[in-house]
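Shown here: the complex without one of its protein chains, the others still in place.
Chain IDs A and B follow the sequence of writing; residue 1 opens each chain.
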Amino acid sequence: MSGLALRGISKAYGDNHILRDVTIEAQPGEFVALVGPSGCGKTTLLRIAAGLDHADRGSVWLGERDMTAMRPSERDIAMVFQSYALYPHLTAGQNIAVPLAMRDLTIWQRLPGIGNLMPSQRGIRADIQRRVLETARSLRIDHLLDRKPGQMSGGQRQRVALGRALVRSPAAFLMDEPLSNLDANLRVHTRAEIVELHRRAGVTTLYVTHDQAEALSMADRVAVMIGGRLLQFDTPEGIYSNPAHIEVARFIGSPQINLLNGEVDAAHGVRIGGRLLAEGVNARPGTSVTVGFRPEAIKLGAPEQAGLIASLRRIEFLGSETLVFIDLAGGGDTLVAKLAPSDATAFALGQAVTIMAASRDVLVFGGDGARLSVSPPMRMVANG
Amino acid sequence: MDSIALPAGGRAGTSNPAAAARRSEAFAGWRLAGPAVALLALLILLPTIAVVALSLTDFELGYDEIRFVGLDNYLELLDDRTFLISLGNTLTYTLIVTPLSVALGLGAALLIEADVRGRALFRTVYFLPVVSLLVAMATVWQYLLHPTIGPVNALLRLVGIAGPNWLGGSDTVLLSLAFIGVWQAVGFNMVLFLAGLTAIPRELYAAAEVDRAATAWDRFWLVTWPMLGPTTLFVVTISVINAVKVFETVSTITQGGPNRASEVLLWTIYQEGFVYLRVGYASAMTVVFLGILMVLMVLQYRALDQRVHYT
Partner (left out) sequence: MTPQAWTLARALRLAILSVGALVFLAPYVWMLSTAMKPREEIFSSSLTLIPERLAVVENFSKAFTRVPMLQLLMNGVIVCTIILVVQVLVALPCAYALAKLRFPGARTLIAAIMLGLLVPIHATALPIYVALSGAGVLNTYFALAAPFMISVFAIFLFLQFFRAMPDDLINAARLDGMSELGIVLRVIVPNAWPAITAFSIFSVVAHWNDLFWPQIVVTETAMAPPPLGLIFFRAAEAGDDYGALMAATVVVTVPLLAAFLLAQRRFIEGITLTGLKG
């Protein structure tokens, strides 16, 4: 088993920088998700890993092998495409067999028609058949092997595409938004199945998606890319609760993180609306900063309690949770809080409230978007 | 003031609004399609029936007499050496022009599509013959292939070969006409193949590369050729039909000669029908010609149903 490493990858079309010095090293057997908004360069990075595109700078490694100059066919990598890219003229079984036939049969044995007359190919073909069937059984598509892609549903096609990737036990898997063409129910179901497949096969996997839920729920580690840069490469928990950059904080999490603009005061604190939101901020006094806290970090209190003063604008009941939208007093900012429905019943529209958050949940970002360290942690702020 | 409700009645029989709407839609439909229907009947349906009917008579233009002769014309065709030679020549011509123009059209399309350099230029150059007046270009080729003053033979003389009388010798005339036919048809086939090639999803080639189809040869057989199936079938059919309809070059250059060596179907029909005015007999030939076209179309539909439908 080998890891997959992309080191210092840069690529530009003219002045359009698609990728800027991106380095991602997936450990052997690791499941790494590349997530980011569309146009962030994640698919290009995947195609560079596959050898379908070439980087201007940087190298691609599979274990100890430098694959940078290798063609896709030499890389021992399998890929699942967003559109599945099944050969429409071949049956599911023939589709799955293609990589094996290409590897195991000679150019003469593959020739249409004549190939069947070549010696010694019968044994190889039987072996290919056996492995196709094995793979199909593991994906529960063995009853579909004689159908052509045009006669299958989206979910079935997706499995055939997975089968074509799985059948030859590659050194690494690349997946380009493989679930994006499925309906919502099937997507959640297949998500679990791919994770299960990955656990069984234990093959290093690079998985591109724009869906943060997919990335967080499936991957061992998540790489967040925005504007061609790798902003953070960390575990899902790390990405969510400890974002290294304001863009990461903004992109990950639904509803979006609450962000308020402020300034570092002489005592290294940040005050908004007269209330101290953070202390011990590691930045020079006078620096503009952005303070963020997740909707679920917000506690609402009665107006007489200490905290930011605000009024309730809208309440959205979502079943398992309730979203409360709050207008801050004296400013245009609207915050959103995620409460347990039972906690939300205490509040009514238009009501004045105070907002509180634990200091460990308050994130401070500098003017360049980078996270600033805050000390000491663990205090209830917004009470000063 | 105005009421939304439509006034009831007025005319008798409009009590059912749905039926009235249907009637008015049908009326509009027939009014719009009317001219086309009339012309279709007058210029295609009727003449086609007439040609079949005439083929059963001995009608000759200029003679008032017209006699029903049953299948006599068709029986005569079986013994007509000119007609049989004509059929044979048309078959030979088609068998040369179709494979060559399809293969070269495909080859040109593949080469042009393979890289961006010179793509537009080559496409334009290969397409030129399609929009050039064929009669004029046939005249030019006649000069190029002239046995004594033609540049082709002059070129051959440079390397010490005495070129034949291309369009004047009965051994070479059909070959030369076929060459002109290929020259004229390649560009047309090429643009159809180019359209077919651009319709192939790029991701299939990416998938083929990842699936270890390492060489262009492998990818051609795995992706390009099967995906071009419908286009190829179509191009072959249209090439065959156009080859069977060869007329302009023969009429311009050889007039069927020398010694009937370039006698082709439409030229023979033209001579019989419009020069000798033996309308009945020429009609029988026309029916045979039409029959050949029908068979070709049926074969195409069969092939389309069986092999190249993927969805």
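Rule of thumb we're sticking to: a residue touches a chain if its C-beta (ideal position, glycine included) is under 8 Å from a C-beta of that chain, and two chains touch if they have at least 3 such contacts.
Small disclaimer: the values here were computed from a predicted structure and weren't measured.
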Selected residue (touches chain absent from view) among A:57, A:71, A:137 or A:200: A:71
In subunit B, positions touching the absent partner: 22, 25-33, 35-37, 39-40, 43-48, 50-51, 54, 61, 104, 108, 111-112, 114-115, 117-118, 120-137, 139-141, 143-144, 146, 148-151, 153-155, 158, 183, 186-188, 191-192, 194-195, 231, 234, 238, 245, 247-248, 251-252, 266, 269-270, 273-274, 279, 282-283, 286, 289-290, 293-294, 297
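Simple rule for what comes next: only the chains that are shown with their structure count from here on.
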Cα-centroid distance, subunit A relative to subunit B, in whole angstrom: 55
Residues on subunit B engaged by subunit A in the complex (per definition of touch): 201, 203-204, 206-214, 217-218, 221-223, 226-227, 229, 310-311
Of subunit A, residues touching subunit B in the complex: 47, 50-52, 71-74, 77-79, 81-83, 85-90, 98-99, 102-103, 107, 110-112, 148-151, 164
